[in-house]
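Removed: one protein chain of the complex. Kept in place: all other protein chains.
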Amino acid sequence: MTTLLQTAGLGKHFTLHLRGGLTIPVLQDVDFHVAAGECVALVGPSGAGKTTLLRSLYGNYRADQGSIQVRHHGAMVELARAAPRTVVDVRTYSMGYVSQFLRVVPRVPALDIVAEAARGVSPEQARTLAAALLLRLNIPRRLHALPPATFSGGEQQRINLARGFIGRHPILLLDEPTASLDADNRDIVVGMIDEAKALGIAIVGIFHDVSTRDRVADRTYSVAPLQDAA
Amino acid sequence: MTDDTLLSARGLNLRFGPVPALVDVAVDLWPGEVLAIVGESGSGKTTLLNVLSGRLRPDDGVVWYRDPAGKLHDVHAMPAPKLRALHRSDWGFVQQDPRAALRMGVSAGGNVGERLMAQGLRHYGNIREQAIDWLRQVEIDAARVDDMPRTFSGGMLQRLQIARTLVTHPRLVFMDEPTGGLDVSVQARLLDLIRSLVARLNIAAVLVTHDLAVARLLAHRIVVMQRGVVVEAGLTDQVLDDPQHAYTQLLVSSVLQA
Partner (left out) sequence: MTTISGYNFAYLDEQTKRMIRRALLKAVAIPGHQIPFGSREMPLPYGWGTGGIQITAAILGAADVLKVIDQGADDTTNAVSIRRFFAKTAGVATTTRTDAATVIQTRHRIPEAPLTANQILVYQVPQPEPLVKLEPSRAETRRMHALAEYGAMHVRLYEDITRFGQVAISYDYPVMVNDRYLMAPSPIPAFDNPKLHQMPALQLFGAGREKRIYAIPPYTNVRSLDFEDHPFRAGRAPHACGLCGSDTSYLDEVVVDNEGGRLFVCSDTDYCETRRDAGHAGDAA
């Protein structure tokens, strides 16, 4: 199967200027890959750098060394230290991200938040798809017209998931997708991940819940904590 | 600068007496993208906006603009009539205080239609229809087309200014703290309106704001300024989530979380 996302020698550190220039290395020599239809789970102890790796893959964090290559418009494109426009283009067409926390414009209805993320369909179709997805994730219709700021953590996470999955990007990055969900909703998410894989979508995820991870991951990738900086 | 940049500035320098307002600033903007310029007071962000839009002349440096035909123009070498015409057609400028940009003694429809009349449109019915259409697009009740702006709330005035600016389908809009003077409850809807209009109409925008949250919501790219210098620039979420420069780290860590 085609590799859709891979890294070679990826390294990242943080320099805290407000702490006198304290340098904290987090990633070093990361060689990672994921293929179409595959789900790779990032594993490792808390604080090891799993989220840092995920965010670096998305371009949300800046990679200091090495390369990140993404399959984009039929060719492998270098993402590490790429021009912002390239990253925006990759995110539009090739890579989606479901973060742990919902961050949206206040006072916009949940349905609109999800519908906006749909690609390649008319606005009316987007709203239909969004409504279906929200219902599938057990967000009842009476909540669709409400802004999610007052929703529970679990409900907000499900809005987040709907927004991530509706785009049908070839690569999907998931950061703790089931952390705030109960067992029923976790099952629904597992179903959605399985369907995505069947469509050839490559998934990289961080799963706090081991049983969920075992159900969806084809492979795991270990992120080991580096030594503390001086 | 590539073949399709809409706006390109190089080597911009400007001093106000001994105070450096812009120090060797370079900026690029592509069609359809939103660039936020952030910084605290005195950073030079508004000065940069004014230099980019031709309203203020730099001591040094050049601002290139690519017209719809693909031809490059030096903004500060353009004759005044051309620059003024540009500001009424392919460019827009949304000011922080809508009362300064609108004609408060003229109806909403007259305000929106003015640019059309300035371009030579002479059919009252058509002008009014277009004005009504734009009022709807900025979510102002079309029945208020003949009302005076005096009777509008702050948020409505800002939306009216936006309609008045967009009526000529500009490809590039400069915005100076567009939600700055508004109540928090009003800002949210206005931000969402700006976001959807910019995306739907494929407008490029240069947006000055001191509010990092506004930059995050609206902008693809961000430029961080401190005392006239661009200290960091790049993808908005990357600069705000993984700031590299000491000043950016300071700015980001200072934001209050409600």
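The letters A and B name the chains in turn, as written, and every chain counts its residues from 1.
Here is the rule we go by: a contact is a pair of C-beta atoms (placed from the backbone, for glycine too) under 8 Å apart; a residue touches a chain by one contact, two chains touch by 3 or more.
Remember, predicted model here, so these are calculated numbers, not experimental data.
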Chain not shown, its touching partners among those shown
B
Among the options B:P58, B:G92 or B:G109, which residue touches the chain absent from this view?
B:G109
Of B:A118, B:A142 or B:V255, which sits in contact with the chain we cannot see?
B:A118
Considering the entire assembly, which residues of chain B contact the chain that has been omitted?
80-81, 84, 88, 103, 106-107, 109-110, 113-115, 117-119, 122-125, 127-128, 146
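The rule is short, and it goes like this: only the chains that are shown with their structure count from here on.
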CA centre of chain A versus CA centre of chain B: separation in Å?
32
Which residues of chain B touch chain A once you look at their complex with the stated criterion?
30, 33, 185, 188-189, 191-192, 195, 216-217, 220-221, 234-235, 237-238, 241-242, 244-246, 249-250, 253
Which positions of chain A touch chain B when the two form their complex?
14-18, 55, 59-62, 84-85, 87-88, 103, 105-108
